[in-house]
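One protein chain omitted, others in place.
What follows is chain A.
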Amino acid sequence: MCRVIDLQQAVLAKNDACAHTLREDLAARGTAVVNLLSSPGSGKTALLERELTLARSRGVPVAALTADLATENDAVRLARSGVPVKQVLTDGLCHLEAEMLGGHLDGWLPSDTRLLFVENVGNLVCPASYDLGETLRIVLASVTEGEDKPLKYPTAFGLAHLVVVTKTDIARAVGFDEAAFRANVERVNPGVEVVLTSVRGGEGDGVLLDRALAARDGGPVHIPVMTRQSHHVHDVGHRHPHDRGTADRVADSGAVGSSRS
């Protein structure tokens, strides 16, 4: 006998549920996660090392977990800051998932950690789909990558709470058009803040740390249009897609709080 079942289940429901639990568990102990996404070579590690060093000098308890397909090079670099650092090797997997992250934190993450920076696998496609229980998602692009990067990777840039431009010290040499980049970001994620940084040039010193601490302490976090929906497409639920009420719409674009609820 053949049956057709109207399942209506979000494919990433399990990851989203894990992420939700992780966010709540970490919040209960005063830790917020910052998820850093970018293409390989955009300067995530150099910028993070600077921000971790700054956190340590200010006495802010932070930790960092860095994911790569292979090598412990990034952890060695980040550990120079003196804060707790963990390298995760994904054995070829192109992204981190919430359950994997949670497993790596067990027995490692110091209990007084206020911010956990997660340097995701260098990739602007796959990691974009996975909520890691972060409070702040930062997407980075270096000035060498082209102003149209946000248009080529709209899901990654469209879901960012903060966009960071790196390596601005060489912007002039590579002919980086800041206005065009900003316009492209605005197209896929209207209203998101774009900040300029350069580790070598000293630009934007502390900007990651400041934004992350503000978000951890309950300050306003940008809500990307892509996450403003009458019902979240990842929710576990059996509601028909057309069964949309208006009561749960996020009507206020300036609303404060987690955008990935």
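Heads up, the rule we're going with is that a contact is a pair of C-beta atoms (placed from the backbone, for glycine too) under 8 Å apart; a residue touches a chain by one contact, two chains touch by 3 or more; residues count from 1.
The criterion applied here is as follows: contacts and distances are computed from a predicted model.
Entry comment: the absent subunit's protein name, as recorded by UniProt, is "Hydrogenase maturation factor HypA", drawn from "Hydrogenase maturation factor HypA", "Sodium:proton antiporter", "Transporter substrate-binding domain-containing protein" or "Probable chemoreceptor glutamine deamidase CheD".
The omitted chain makes contact with just one of the residues A:P61, A:G102, A:P154 or A:G201: A:P154.
From the options A:L12, A:V83, A:V118 or A:V143, the residue with contact to the chain not on display is A:L12. The omitted chain makes contact with just one of the residues A:L52, A:V188 or A:V221: A:V188. Within chain A, the residues in touch with the undisplayed chain are 1-15, 93-95, 97, 125-126, 128-130, 150-152, 154-156, 158, 186-191, 225-230, 233-234, 241, 249-253.
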